[in-house]
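All protein chains of the complex are present and in place, except for one that has been dropped.
Here the chain labels run A and B in written order, and each chain numbers its own residues starting at 1.
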Amino acid sequence: MNAVTLALLTPLVTAVLCLLFLRSLPLQRFFGVAGMVVLLGVSFRLMAEVGGGHIEVVRFGNWPAPFGIVLVVDLLAAIMVLVSAIIGLAVAVYSLADVDARRVRYGYYAFLHFMMFGVCGAFLTGDIFNMFVWFEVMLISSFVLMCLGGEKPQMEGAVKYVVLNLISSSFFLAACGILYGQTGTLNMADLAVTAREMRPELLTMTAMLFLVAFGLKAAIFPLFFWLPASYHTPPVAVSAVFAGLLTKVGVYALMRVFTLIFTNDILLTHGLLLGLAGFTMVTGVLGAMVQFDFRRLLSFHIVSQIGYMVLGLALFTPLAIAGTVFYLFHHIVVKANLFLVSGITQRYGGSFDLKKLGGFYAAAPLVALLFFIPAMSLGGIPPLSGFFAKFAIVKAGLVDETIFGAWAPFLSAVALAVGLLTLFSMTKIWAEVFWKPAPEGHAPHRSNVPRGERWLLLAPVAALAGLTLTIGLFPQFFFDFAVRSAEQLLHPEIYINAVLGGTT
Amino acid sequence: MNSIILATVSRLLTGLLLVFSVFLLLRGHNLPGGGFSGGLVAASAFVLASFASGFPAARRLLVVPPRVIMGFGLVVALVAGLAGNVAGYPFLTGLWDTTLFPVVGKLGTPLFFDVGVYFAVLGVTTLIVFSLGEDSEEED
Partner (left out) sequence: MEFLLAITIGVLYAASFYLLLRRGVVRVVLGVALLSQAVNLLIFTAGGLREGAVPFIAEGGKVLGAASADPLPQALILTAIVISFGVLAFTLAMVHRADQATGTDDVDDLKGTDAT
């Protein structure tokens, strides 16, 4: 069996096992973590298979493309699956200490793995309607994870999250229908070929429908309101995996369709993306500045960071796309890590409110260090991963020849300013939580968390921080992958030949 | 709900609906029907039973808890899909036996996949209906 099929079957089998052994907490926890370990192994194998630039295609049911559903693994897909598995494993371990027994009994691990199933499927599929189905698998599981526990703020957040995501799905579906009506195909490689014969204005309109659908999922301006209203309500482990992965699936989908299918009118479509990217960066970071809830502040930063990735996609030069791929990888790791840290400070200090936290630098220096690394990386301080991600995108805007004229350097300047404000937000958290003396009666104590649980919370955070540091210290190795993946994305004929070659 | 008419009729109808659901499942490959609609009809049989004689009785009638049925269905579908891999083809490749059986026709892995879908749908639907129904009964 090849690694592509395994990457999908592992989370599915794990989820089914968790479902069958719902009564037994130890077994569920064992399967929950073991499944992620296997997935990580599989995704490394996947990476090894396509790392050299070869695109792997699996035809489900042995139906030839473009008639059957294909799974296509190019470098971008493999990278995304790999980083999802890393986050999945970190969160599964963290959940051992963070998610209570009641939620586990209601199927927490089963739905976590169903969600991974959907996420991996969305990354690997080569069929636009199939991608819709994977999105739904991912969404329904995420709905359940969001609601699990049924606390009041959770349900309030869930209503908004669910309704807005369903609206986005209906846009996605409508766009698929129109695309099929015009081209008679749903295979993305085939679409890339046949879409060129579509009436250009109709193609652009369909592109806008996809932009709304994926933009809602990716939380770009002005469609981001659901995100800061809901991401801080579920347990920390859940919000970390949401923050790390879900919006990035939207960004991945945007990258896929706007490099492969909708490239006929770059000035309009990518110009629009460029403008939206600027607004997304600015509104996100400004929203974050006034927040004093740890997780809500981080949620606004997700929005702001999405702006950088969309900016890279909009600039549409090899360096910018490579920067976006690198940014995706870096951001998923760092953002999930920051959410996990917010959980630790909550456990030690009893609150998510920055005003009620304090004195962590003295009480828990290790936690301070583990916050410092991802926070500075998010702010773009060298030599951490965020610096290189921002550097590539900003440089692309300043140096590369784009069709947007003076707008590209202008947006780069905006990106730099937003980077500064991000740093301000991070130092705010640093000053409030770590340096400020603890407020009366809110002194943090490590002993609030039993010793065993403490290590389960700290280990994944430390591992992710280590990864951030590694990416920062050896950026060339990781950037090479990003550059090669950008090459594949900017030359769709490679993708098209891999999928359709030999069958037509 | 306490209705003698419904209780009497449901005893008959439950069995009938289950038979009909299997009929739908088996004809599904070439004619309208299949695992999904079959599973829904089977689930409706248990929903009807729960309306007639209450949720605990319907659960007893189902014997196995809904989530186990759901898991079983997923496992069957998975194994049917993996059969293609064992034979050296991609996942979900249909394998067919050439001999003709009465009623079912040609046997193949797609039929087993459909059986898996049938149980998964039955499990999911009863799970949702039972948990919603029992929930609202607690309030009354």
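Descriptive notes on the structure:
The rule is simple: contacts are C-beta pairs under 8 Å (C-beta built on N, C-alpha and C of every residue); 3 or more make two chains touch, one makes a residue touch a chain.
As the structure is a prediction and not an experimental result, all values here were calculated from the model.
The residue touching the chain not shown here, chosen from A:Gly181, A:Pro365 or A:Gly501, is A:Gly181. Residue A:Glu156 is the one among A:Glu156, A:Glu453 or A:Asp480 that touches the chain missing from this view.
Touching the missing chain, out of A:His232, A:Lys248, A:His331 or A:Arg347, is residue A:His232. One chain of the complex is left out; on chain B, the residues touching it are 36, 124-125, 128, 131-132, 135-136. Panel shows chain A; residues 129, 133, 136, 139-140, 143-144, 147, 150-160, 162-163, 166-167, 170, 173-174, 176-178, 180-182, 184, 186, 225, 228-230, 232-233, 287, 290-291, 296, 299-300 of it touch the chain omitted from the view.
Operating definition for what follows: only the chains that are shown with their structure count from here on.
Between chain A and chain B, the centres computed from C-alpha atoms are 36 Å apart. Within the complex, the chain A residues that touch chain B are 1, 5, 8-9, 12-13, 16, 19-20, 22, 58-62, 107.
Within the complex formed with chain A, the chain B residues making contact are 67-68, 70-71, 74-75, 78, 82, 84-85, 89-94.
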